[in-house]
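Complex shown without one protein chain; remaining protein chains in place.
Chain naming follows the written order as A and B, and within any one chain the residues start at number 1.
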Amino acid sequence: MLRLEPRASPSASALVLAPLAALALTALVGTLLFRALGFDPAAVFRAFFVSPLASFWGLGELGLKAAPLLLIALGLAVGFRAGVWNIGAEGQFLLGAILAGGIALRFPDVPAPWLLAAMTAAGIAGGLLWAAIPALLRTRLGVNEILTSLMLSYVASLLLSALVYGPWRDPEGFGFPQTPFFPEAARLPVLVADTRLHAGVWVALALVPLFWLLLRFHLFGFATRVLGEAPRAARYAGFAESRLVWSCLLLSGGLAGLAGMFEVAGPIGQLTPEISPGYGFTAIIVAFLGRLHPLGLVPASLIVALAEIGAENAQIEVGLPRAAGGVFQGLLLFLLLASEMFVRYRPRLGLGRESIAKEPSWTPSPPPS
Amino acid sequence: MAWTATRRQLLTGLAAGAAWSLAPARLRAEKDRVVKAGFVYVGPVGDYGWTYRHDIGRREVEAALGPQVETSFVENVAEGADAERVIRQLAAAGHDIIFATSFGFMNAVVRVARQFPQVKFEHATGYKTADNLAVYNARFHEGRSVIGTIAGHMTRSGIVGYVASFPIPEVVMGINAFMLAMRRVRPDAVAKVVWVNSWYDPGKEADAAKALIDQGADVITQHTDSPAPLQVAEERGAYAFGQASDMSRFAPRAHLTAIIDNWGPYYVERVRAVLEGRWKSHMIWWGLKEGMVEIGPYHPDLPASVRKAAERVRRGIIDGTVHPFAGPIRDQSGRLRVPEGKTLSDEELLRMDWYVEGVQA
Partner (left out) sequence: MDALAATLLSVVTAATPLLLAATGELVVERSGVLNLGVEGMMLTGAVAGFAVLAAGGAPAVAVAAAALAGAALALLFGLLTLTLLANQVASGLALTIFGIGLSALLGAELVGTPVERLPRLSLAGLSELPLVGPLLFGQDPLVYLALAVLGLTAWTLRHTHLGRVIRACGDDHEAAHALGYPVIAVRYGAVLFGGAMAGLAGAYLSLVYTPMWAEGMTAGRGWIALALVVFSAWRPGRLLVGALLFGGVTILQLHAQALGLFAVPAQLLSMLPYLATILVLALLAGGLRRRSEAPACLGKPFRPPA
């Protein structure tokens, strides 16, 4: 029998070794998969994991793809710690893009710093607005935020579609669903030549240590964790649940909205119906892959972005079908998630009886009730 | 198995390829040269719609040019920031010519084309060209004139249901061409349009077709990808038309004919042009005449008179005696938009954002 014993504290060596073991196992499973499909595994792996990193430009693309995931996951992770299930970051991302885009189109003559500042504010406001609806409904009426946030994602996508097919359509665009290009002043500057790494990427990175500090040292970080792991304790400790729910949803919504603004003011430069390839949903995986820890989100977002770019590359270089790339991505995620076990638990084989083990002590224990 | 239906187009492609290969003699000189052609798809090749047809075109290139060409493709490419990376990767990986097969890739192609002046780019359905960026598009609306003619003959209720995706000019033009042709046969006919806000959602397409039939439509036509509306028509005793492919296998009774997207011959010719060093940028809009749009086989039970009327329109468009948008054309409010004896120009068609009389959209 496999038994899992909790570790007193997360094992530092397992923290590093477990993902590496998962990657090794993925390589093994992937080899079998690709061989079964008639591909040379080494060539596929090279296309997946080596070629995208082999050029300066490729590294830039990795950062560009990882940045929105990181930014959204930062906010989501805080909410997930508190048991606030915002799975509608996709909608908040889109609303941020819509409002920021609206500003760029409405005030094309405002000089850059002001215009970008206004767009940033609008992007955050859009995310906040879209997250406020689930927050209001949950705290006032007890409506579960999973449903509202998810449904509102579809609504946001249709709203974007209605705008770019309707009133915001470029009159010179031959009737196609797109707005005019934003003015130059509304575009985020690219800070590294020969890449598409815009200022937003660095903002996302800069927020990582800030969030780490917030969650590590501020009462808010503690309160969210208590709320997530022992809601009753949170009440005893005097943390107002509804205020925490509002904070978590607004924080994650605001960051998702900001990510939406970065995407349209960065690489895209206009509004179209398809500005997000599902960043809001992918970021949920990133959040958990990074163990809901700000520092963990950086490698997690990079791995997920690399797996995405790698799947494209494997199609180009070796003709691996996109579907096989998806299967491989799924396997990679499965194994990474499963490897988490070794960080928190020590697996033991055997049947020996021991006294009932305590839960890992680095989670707050529930209070006597 | 999936390829049997396309044998006809495959042969067309081969024949066209053979005809072209006779002309220039440089071919032999560059016999050993291999051209790499890359394709960027917006959907999966298994969508049985838009992307599926482009991929058949890609396979025709492989069949026609054999060892002289290597093709690769990337499917399911999102039209946001990802598109530019994929197109650039293809260019950096040594592709000589890259086909970007969705409108939404336009600005990404333009940007990459600027960075890779030696690579040839081809963008489907767009409007921006460059020295190394050509645009190609198909006059799908010509096919709609043919099926509109058939619909006018076959509808008893005078109500035709139109399952539509998004109001882009191609779709709007298609609806209008269909309606004009139908009214030429049946002046009191109307077309009810339902937008499903998706290119591809079989369930919702089926629901839309059901709703239209419930409201009296006895002919269904569609500008969405899946054969679902045809299946509904088959079951409910209505008629319908295939979209992009011959879909008669999905509706053996209801399927009157199909508008077939036939990209293969164009792809073969353009890749061959690169091979022979004579590729030039252009903006083409090909239709029935050039074979980029084809009308599938007519249903054997289609009355001879209807078949004849349909053929008259098809041949007329090919020889230029019939124009899908010949006046008089009135819009929905009854205002005369195109007087008798005039036709809409290509420019006006490409900007079309209004509906003709009889369209209920």
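By our rule, contacts are C-beta pairs under 8 Å (C-beta built on N, C-alpha and C of every residue); 3 or more make two chains touch, one makes a residue touch a chain.
In this text, all values refer to a predicted model and were calculated from it rather than measured experimentally.
Asks: Touching the hidden chain in the complete assembly: which of A:Leu158, A:Leu213 or A:Leu295 does that?
Replies: Among A:Leu158, A:Leu213 or A:Leu295, only A:Leu158 touches the chain that is not shown.
Asks: Of the residues B:Ser145, B:Ser226, B:Gln243 or B:Asn262, which one touches the chain left out of the display?
Replies: B:Ser226
Asks: Per the definition of touch given earlier, which of A:Ile285, A:Val298 or A:Ile316 contacts the omitted chain?
Replies: A:Ile285
Asks: Among B:Val194, B:Val274, B:Leu288 or B:Ile317, exactly one should touch the missing chain; which is it?
Replies: B:Val194
Asks: Need a quick check: the contact residues on subunit A for the chain that isn't drawn.
Replies: 2-6, 37, 80, 137, 141-144, 146-148, 150-152, 154-155, 158-159, 161-162, 165-166, 281, 284-285, 287-289, 321-331, 333-334, 337-338, 340-341, 344-345, 352-354, 356-357
Asks: Even though one chain is hidden, which residues of subunit B still touch it in the full complex?
Replies: Output for subunit B: 1-2, 5, 44, 46-49, 52, 161, 167, 192-198, 200-208, 210-215, 217, 226-228, 231, 235-236, 245, 249-250, 360-361.
Just so we're on the same page, only the chains that are shown with their structure count from here on.
Asks: Find the geometric centre of each of subunit A and subunit B from their Cα atoms only, then give the gap between the two centres in Å, rounded to an integer.
Replies: Using C-alpha averages as centres, the distance is 38 Å.
Asks: Quick one: which bits of subunit B touch subunit A in the complex? Just the residue numbers, please.
Replies: My answer: residues 38, 44, 72-82, 84-86, 88-90, 92-93, 103-104, 106-107, 127, 166-169, 172, 197, 350-353.
Asks: Looking at the complex, which residues from subunit A come into contact with subunit B?
Replies: Interface residues on the subunit A side: 55, 57, 61, 64-65, 158, 161, 165, 174-177, 181, 196, 263, 266-270, 272-277, 309, 312-313, 315-317, 319, 321-323.
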